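For reference, the structure I am asking about is given below.
With one protein chain removed, the remaining protein chains of the complex are shown where they sit.
Now for chain A:
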Amino acid sequence: MSVPALLIAATFLPLVGALAGLTARWWRPRKDDRAAGFVASACILGSFGLALTAALRWDGPEPIAGSWYEIFSLAGVTLELGHHIDSLTLTMFCLVSLVASCVCVFALGYLSDELTHEHRDHSFEEELVRPGRFHLFFGYLCLFVTAMLLLVIGGNLFHVFVGWELVGACSYLLIGFYYERPIAGAAATKAFVVNRIGDAGFLIGLAALLAANGDVRFVSLFEAAGAGELSRTALLIGGFGVLAGCVGKSAQFPLQVWLPDAMAGPTPVSALVHSATMVAGGVYLIGRMTPALPGEVLLTVAYLGCATALIGAAPALFQTDLKGILAYSSISQLGYMMLALGVTGWGAGLFHLVTHAFFKSLMFLCAGSVIVACHHAQDVTKLGGLMRKMPVTAGAMLVGVIAISGLAIPGVTLFGEALSFSGFHSKDAILSHALAFTEANPAHAILFWVPLVTAGLTALYMVRLWGLTFAGTPGSATKGAHESPAVMLAPILILAGLAAFCAIGGDGGPLYGFLTRTAPEVGTFALFESPTEAAVDEAHHHAEMMGLIAAGLGAAAGLALFGPWRRAPGHARAEGLKDAAVVRWLRSGWGFDAVYRALAVRPTLLAGEVAALTDRSALDGAVHGTATLARRVARFERSVDERLVDGVVRGVGRLARGFGRLFGATQSGGLRQYVAALAACAVGLAVLAVVLLAG
């Protein structure tokens, strides 16, 4: 099979799992049956196998573009479905299917409490009992994987938009999986609506590029943009439009508010959809579109990413919810990726996408393991001391923490490699590009310092997370906690291995090398000066050192505050900060929700109420008035009908009946009367004849 055929097969294979999961209630009516989960896992694993084969078979840096189906071609505008396969596509394929495989297998264990007719949901005051939805979950999960792969394989912007909306819909279904909980329904709606705001921009950008180029295939767009055939306006509208979509999908400032709420979904969903793959879709698309993006857009991407990195990191410091910390961390890390893409560090940004997918899904799965062990307690102040009860989970989580913090031991090498995990390499690459960029453009110095500070904050909140959960004295919610079963630990260990070693060799290693085989050339822009490769290399040492110092300081602070030698119960230090107004403000995510509620949600609701009032008073009045008028007219018509028309008809009838009565009297039935009448008539006729004839 050729590479495109392999990838197309990989895209649609999970659809089989989706069908199996969605129809399982008919072919597997028993609730304690894992069949759909196994089918789903097999399909996604198969998908990974196909993607890996394709990646190994793919040769050469030339992208493979092709068309599947032309939807229409009209007036110089063509819309079609097709593929565009290069090293980015292949990397994303392997990444998505691999993480999805791990999450799917993990979910077999995580969702085992759904394998019953009477699932008890403890998050309600009065315990809610409902039938389990084990099969349905795997159906949705496979549907999501297909949608995500469809997005990634897309050879034109329209195709990507189709996948884009499909993953949005799947995300909605998965966040709202526990739809009986009001919080889950609200979170699903919020995610959907906030994403629609960004997607409106995407649609405008798509339309602008379609109008300008008549064809939104990436190859054609890049060619036209490179040759300067597209007008500046079209490129700006298209670029900012697509960026708006990416800001929504990748939870960038100012549309980041939906991601923390999205944690209302099951934890495997958070691991796959809301940290590793779907939210990285925006970063992927910016990376894909880089050759067609003008400097203004790239600089906006850099500043938005920079802002998002900090905006995400600060609330993570004060979250008490296990998944909340990870959610804000995801926002922050996505900001890093965007920042890298903005400062022309294409490879660095997407490199971080890959490493982040591994270590963040690892940490979410570890969190899921903890959540199951502690009976769905997620409050870190009630956890603690789980290190001894769950050593494997704790160790894997520690790998994730070290990876995301970018910690390493400089100078020490093992098998010719610096002693470090994947996050160190990717974050190092990002900081190097940021530093080289700010050196070339001193006006944008903030683009280096903010991520540097954020790197320290990252280490701090991650050590805090680990310390509060696994170290110290056991918390109130950890009674009876024990290590998770093998079906959950195996994916965690695989991801731990990947999180640790996937980026081996850094930007000289195999992953970075493969990823950047089709990297777009760094363009020249009027707005800023792109750093040269040599400058980036030069900046590398400084950036590495500074990043390491920042991370080391953060980790040291974290260890001091929440380290394993802490004897006080887990919540003591967290409690002390609880009431400060600034902490509450930061914990709520900088109060964005309140601002949006006041600026957007309330006015919308108000407008709705005004519209409803107008409807009721003015429109309803008009409708009622018309109805009354119609009734009056009808009544008048009825009276005309009854008096005039009916009168005539009745009169005719009465007349006929009168005649009938009159002549009916002669029909006496008596034979003798008839004879007498006949005789009288005969006599009369005779007399008449005599008189007339005589005359």
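Quick notes on this structure:
Please note the rule applied: contacts are C-beta pairs under 8 Å (C-beta built on N, C-alpha and C of every residue); 3 or more make two chains touch, one makes a residue touch a chain; residues count from 1.
Here is the rule we go by: contacts and distances are computed from a predicted model.
Here one chain is missing from view; checked against "ABC transporter permease", "Cysteine-rich domain-containing protein", "Multiple sugar transport system substrate-binding protein" or "NADH-quinone oxidoreductase subunit K", UniProt names that protein "NADH-quinone oxidoreductase subunit K". Remark: the omitted chain is touched by one listed residue; of A:621, A:653, A:670 or A:684 this is A:670. Summarising the interface, chain A meets the missing chain with residues 664, 667-672, 675-676, 679.
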